[in-house]
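Left out: one protein chain. Kept in place: all the others.
Chains here go by letter, A, B and C, matching the order in which they are written, and residues are numbered from 1 within each.
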């Protein structure tokens, strides 16, 4: 077995939608690299900035006092130029000019695709960190940003319940999750919701009406219903269906982008710190074309392909729990 | 000068939209009354509950541990029956049956109207406490719930700014305020917004475009724009206008009902406590048909008529400040 | 294999120090039992209340709107009478009078001891839920209350860092953890602390001085140092040692009991909900004398003996991570 080529300089970028904890991950990459005698170059605005050559050196003091900040100090963007081989060649050229040996990409599976092509076409070693609030990445229990998004959504649900209870009304709350119901399910259990609608389990209108009727039969004067953004029809669809079939007036709240922001909660900061460290050490060990994840407390190394081929299901046990506790 | 008839029992209700601090106000009414040897009856669901006779005695321990809770323990509702003289007569009958000498109404000017009729038609002494997040009541610097609503909206703005800055985008954020821009203005100044739209000052599309162009000329990559719900067209109107005239993609967030809920901030709890005490002591002093307010640290006694005839303007000095600081 | 004797009525109590999420656990026990047709009796003030016979029936509506509340609605206490066999016999008598078939105890390993004796001496089926902010229970990844305590401590650290940075000072912050450094370690990593002192790893004064000197050599003007309550000498000891050996003035903050309170964060509510459901279903399956835990997403059934015989170590990988990232 041959030793992997030593790495002297790595680049790091954030890509796709921003997520709380991305700054903590950048910090961990920079500091772990420094600890091991490796230099770090930060790329601004994701692959778009890589294409445009927007790079600069980052030292351990440049990432001081950012672990608690939302957003990403490296900025992020969706890149159209990256979709073309020419665009990627231009990005690879910038990395070579800066003597970069490997790239760490913090983002979702779309961003891993971009990294994958860089490896395939230009032989640049790449690893990915799961940075997305949706938690919809296979191979890791949680993604960076997920815990904070759940907490933000839950805080809103707690507030709305005050009003729901005072007015004895039904509130329908749409939370983020275009393809997956992870946020919705956690928020529903933690928020004590009467019902939750996940993209993973479409229900008939009859089922919905049963829920409303049961809830009222139990003497519940107010109800909180959580709907994942990706459920067919979304929150608006559920609110309309209730009003149409029962005549009951509902209030709809679409939480939207507030779920992306804010100072990351401890779980996201700790996860980002561990994964950031893991990314640098994986590159040092010669690994490439993988996502660093965490399952059951330990780090995992997931081939990029699996992140877009396999799907992480919501916890069926928790889904059942949500049902039981809304009795 | 004759002594006012001594009061032995008062009733208290919350009416209209719930506001954080209503529980603190109820607590203050109950405890101040108890302190002065007066009994208190709580009416559930506002005037609707008064019409239906949903009353019960409240002692000082019944209001323990509620000062920090959002919503209203007495529930609230909009009453249709109260609009008829028969409905009000029925309510007055319940008050007499319960030997109630006077009524404290916590709500907005619509609720004060309801109280006013009770006084006029049935001779029941009534005082009002300003309980509404909108701060749109004449005769008091602030209303109960306003401070918390501003804080909740500001927290959302801080979170959205993280994403706005990371993506270099324009965010349009609609905050509550159907007839008044108080929340919008405070949130704009405190949130460092680039522009604010108030019902009190309609602007032309050209003005809006100037703002966007200036902001970009100054090198601001991201912008946060605050719009009061009551501005013509609302947040959606502003977002559309920007996209239509500049082609720039914007993100709209309508904060909605979350602004009503949550544990009240200290300023709301202190205000509610002072006003609740003031309401009971005003009744003891023979006052009626007035709202208890606070201006410049002292209590005010505002005839109900003034609360619906006069309008409290937003602070023009602060509006100017918002303009200067967005440079 | 014989079927376990069906359970018709269970009792639930909270014991030892209160922890955020205990209410969520009580709610989950009551509602899961109700779902399966089992009645629930709540015992107030832990084993002391059981000894005194302070029991009452709890239905699903009695636990409505408590999932978001800190503390425990059943109250808790340390019981001296329970240490005697007579005291426990009295408690067992009350359970029999109330026709209780099994008991759920929410607390730490001391409380599980109390439950264990009840099983041993009186044949009452007992299961435990890990309810303690310290996370120092073997057999479960996390305990109910831990996530919230970390978040509360982290929030304080973030605030203190503002002042530390503005004044370029060293802040020593003592967090809870009498026998274990779990809170301290998570807070140190998430708070970006320069150093952390755990009961699991005693250091020499020389090591401490090296840390301070290195930190200053790196150009760090301010430092945040986290100390677990159970580290020899506590926060005061560390602060004194720094001042004595370097002459540098430090500020000490002992966070104390605030770490116990507050609305539980989502992770604690979800954990408590799952474990509460698991406790009832474990009793239904005939299990007894065990703690219900969760490791790697799945439920575990840990014999009570193991909870006081085995020790859960802090994550050595995370401890290493803390060291690397403080570079």
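As a convention for this text, contacts are C-beta pairs under 8 Å (C-beta built on N, C-alpha and C of every residue); 3 or more make two chains touch, one makes a residue touch a chain.
Just so it is clear, the model here is predicted, and its values are computed rather than measured.
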* Structure fact -> Displayed chains that the missing one touches are B, C
* Structure fact -> By the document's definition of touch, the residue of C:120, C:159, C:178 or C:316 touching the omitted chain is C:159
* Structure fact -> Residue positions on subunit B contacting the omitted chain are 27-28, 31-32, 34-35, 60-61, 64-65, 67-68, 141, 147, 150-151, 154, 158, 161, 165, 186-187, 189-192, 218-220, 263, 265-267, 269-270, 273-274, 277, 295-298, 315, 317-318, 321, 324-325, 327
* Residues on subunit C that touch the omitted chain in the whole complex? -> 14, 18, 20, 69-72, 75-77, 152, 156, 158-163, 165-168, 171, 251, 253-254, 256-258, 260-262
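The rule is simple: only the chains that are shown with their structure count from here on.
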* Asked: When you draw the chains as points and link the ones that touch, which shape shows up: line, ring, star, complete, or other?
  -> line
* To do: Tell me whether subunit A and subunit C, two copies of the same sequence, contact each other through the same residue numbers or different ones, using over half shared as the line for same.
  => same
* To do: State, to the nearest whole Å, the distance from the C-alpha centre of subunit A to the C-alpha centre of subunit B.
  => 37
* Structure fact -> Averaging C-alpha coordinates per chain, one finds the centres of subunit B and subunit C separated by a number of Å equal to 40
* **Distance between chain centroids, defined by C-alpha means - subunit A, subunit C (Å)** => 28
* **Numbers and ranges of subunit A residues touching at least 2 other chains** => 158, 161, 165
